[in-house]
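Here we show just some of the chains, and they stay where they sit in the whole.
Note that the chains are named A and B in the order they appear, and that numbering of residues resets to 1 at the start of each chain.
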Amino acid sequence: MALDYSSLGFKAIIAKLDNGVLVVTLNRAKQRNTFGDTLPAELIQVFDIADRDDRVRVVVLTAEHTAPAFCSGADISKGWGMLFRPEEDLEGETAHRDGGGQVTMAIYKCRKLTIAAVNGHAAGVGMTAMQLPFDFRFVWEGAKLVFPFVRRGINPEAASTYLLPRLLGHSRANSLLLSGITVSPTSPLISNLYHEILPRREDVFPAALALAKDLAINTSQISVAYTKGLLQHPGDTIEENHILDSRAIKLLGSGKDAAEGALSFKERRNPKFPDTLSKNSSPWYPWWRTVDVKHHKAKL
Amino acid sequence: MALDYSSLGFKAIIAKLDNGVLVVTLNRAKQRNTFGDTLPAELIQVFDIADRDDRVRVVVLTAEHTAPAFCSGADISKGWGMLFRPEEDLEGETAHRDGGGQVTMAIYKCRKLTIAAVNGHAAGVGMTAMQLPFDFRFVWEGAKLVFPFVRRGINPEAASTYLLPRLLGHSRANSLLLSGITVSPTSPLISNLYHEILPRREDVFPAALALAKDLAINTSQISVAYTKGLLQHPGDTIEENHILDSRAIKLLGSGKDAAEGALSFKERRNPKFPDTLSKNSSPWYPWWRTVDVKHHKAKL
């Protein structure tokens, strides 16, 4: 029997699946959608499930557009202690694993298409884990955006020093991460981060959903997974990339989705792609080393 | 006796050399300049020759501006079978080498300056192999541009998952490759790909040719080759790059082209650079590993 997302007991998020599009809405408007309580764990869980649920083709993360913020970061009114877990402290100085980074990686490793619909202000982890690992970002033109880390005595987290320079280049990444200034989406410092910038808060989610619906119908699940794999793990040289994409072309080009892709294009109609990741991926995937980042406890 | 490009028997392209500029024109307008028949092999051959012909300083690839498209990709009206060669199939699943990728690498490895004059619509391999490996791209403002792979059940090829993120950053590369949407050159999603965007189709080639003529006169062949080498193979760290560019500066700065470059600059005249790659390169070049990507046959 198919999984019902409403049965998972989420509190910090609401998750609904409809025709291949899984919409995840932050449900902490009263807390300015701060990154706390069960939110990180629920995000990790929902993206992990979305990765493995063949019915899901696109995941959209958004907030209520009437909330005070899309995500105002971590709540630091009581200092930084909430970042650390007592059981990690017992294990020594290298045991800590940043919660934002754990969410980042759950989203980044999801083999389905992911869209962030940023319909409000965003700060700190609301800029990093909640935006950078996504495939596409939509944003409200009036949003105040800030990576405030150097102004708070800490460092950018959630793998943002890896992701932001890759997304925008180091000129813009340096400007944003090393100044900690607040910018709006139309600033040339950050505009390239966004697939689309919408004038009104209430327009952001519908625009993201329209792309999501298009992609849920018109893209192949297996094409998306292999393309994301090639973008994240292209090989070290152009020759290695050529060998990898040749192998993928051979594999996918001989499959049912490719046949349907060519036929539906010829017949000028929407495709009905039959292949799914659970049945039609190959032993060759993933071709990169998957790394376990968990801390290995020193004592039994 | 010098090679005559008209003697090479090309059918899918026309190649003409004039004062250091080799113009290669796609000659398949009736087939919408699709990537088929002898086109891939002829492109590989002409860029390989251009790489080694000292007379060539710049290569411009273009199409007739009255053609239905600059290049509308592969012809998939009969499915994807045309991608695969029977002799490769006999060799097993890892034998295939993507034809687009082979063209990409011939262009990318050409040590001369390369310009794509995209004076029409472009799709699929018309966006990848026919544009991404070039040093400069000119485009018609009205061109419809699309990387449709995820909508056809296959994956981006021709080393595009290596090249496009390097050219534009991952934010734009993800938007283009993972959505498969059609964009125009002025879209912020793709505009950074182009050196210049021209309002009329007929303006694209003349603009590209004007830059080509300027560069053919005013750039040093050996400077170009070493600069391309440094850009493609910069070393793994800033320290390694410093050691590489120091060695190149020592080598080139002691040469005739550098002496002429300084003198002509002082005398405010065009330079006449005497050095050529066949005579004046060094045993040190290339400093990177050259990789053989051919499939090694399993049986004799």
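Observations on the model:
Throughout what follows, a residue touches a chain if its C-beta (ideal position, glycine included) is under 8 Å from a C-beta of that chain, and two chains touch if they have at least 3 such contacts.
Not measured: the values here are computed from a predicted model.
Every protein chain here shares one sequence; 2 sit in place, and the complete assembly counts 3 copies in total.
Following the convention adopted for this analysis, only the chains that are shown with their structure count from here on.
Averaged C-alpha coordinates put the centre of subunit A at 33 Å from the centre of subunit B. For subunit B in complex with subunit A, the touching residues are 76-77, 79-80, 83-84, 93-94, 96-98, 101-102, 104-105, 108, 148-163, 165, 169-175, 177-180, 188-189, 291, 293. For subunit A in complex with subunit B, the touching residues are 113, 135-137, 166-169, 191-193, 195, 211, 215, 218-220, 222-224, 226-228, 230-231, 234-235, 237-243, 245-263, 265-266, 271, 273, 275.
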